[in-house]
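With one protein chain withheld, the remaining protein chains of the complex are depicted in position.
Here is subunit A:
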Amino acid sequence: MSVHYSNQITPDLDNPLILPFWEACQRHELVAQHCPSCDTLRFPPLSICANCWSENQAWTRIEPFATLWSFVIYRRAMNPAFADEIPYAIGRVKTDAGPVFETRLAIPLDEIEIGMPLVASFRDVNADFSLLQFEKR
C-alpha cells in the first residue's frame, strides 16, 4: 500500500514551538528562530535560547540563499508515505545567514553537486502545508 505524499504528509501543526515555521512556509518565506537578547539565529527551534537562556524567542525572515553541504538520494522508501516519491534527494543546506536546513532538493538527481549555490522555494503540498525545499540558484 502506498500513500501519496501530497495528500497524506502534514507536519504536526499542534506543536507551538515550530508552528511559526510552518506558517511562514505557507507564506513562502524562509524563517529561522531568533533570540532578541543575544541575536542568535537557529533551526530547528528550542524553547529557550541555548546561548543566553533567554525565554523570549522570536522568528525572523532570513535570506533564502544557501550552499549545499551534502546530499543523499533515497532509493528505498523508509516510510510507506514516501513510496511514490522514490527516488528523491535530501540536502543538508547551509544558509548564508547561518542556520542549516535538512530538506528536499528540487533539482534533477544527476545535477546535484556538493557546494552548489541554492535558493529556497516552497512546494504547496495541501491547504495546510507547504514544504521548504531548495533549488538551483
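Here is the rule we use: contacts are C-beta pairs under 8 Å (C-beta built on N, C-alpha and C of every residue); 3 or more make two chains touch, one makes a residue touch a chain; residues count from 1.
As a working rule, contacts and distances are computed from a predicted model.
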Chain not displayed: protein name in its UniProt record ("EF-hand domain-containing protein", "ABC transporter permease", "Thiolase C-terminal domain-containing protein" or "Thiol reductant ABC exporter subunit CydD"): "Thiolase C-terminal domain-containing protein"
Residues belonging to subunit A that touch the chain removed from view: 5, 9-12, 15, 18, 21, 42-44, 46, 50, 69-76, 78-79, 81-82, 85, 87-88, 90, 92, 94, 100-104, 114, 129, 131-133
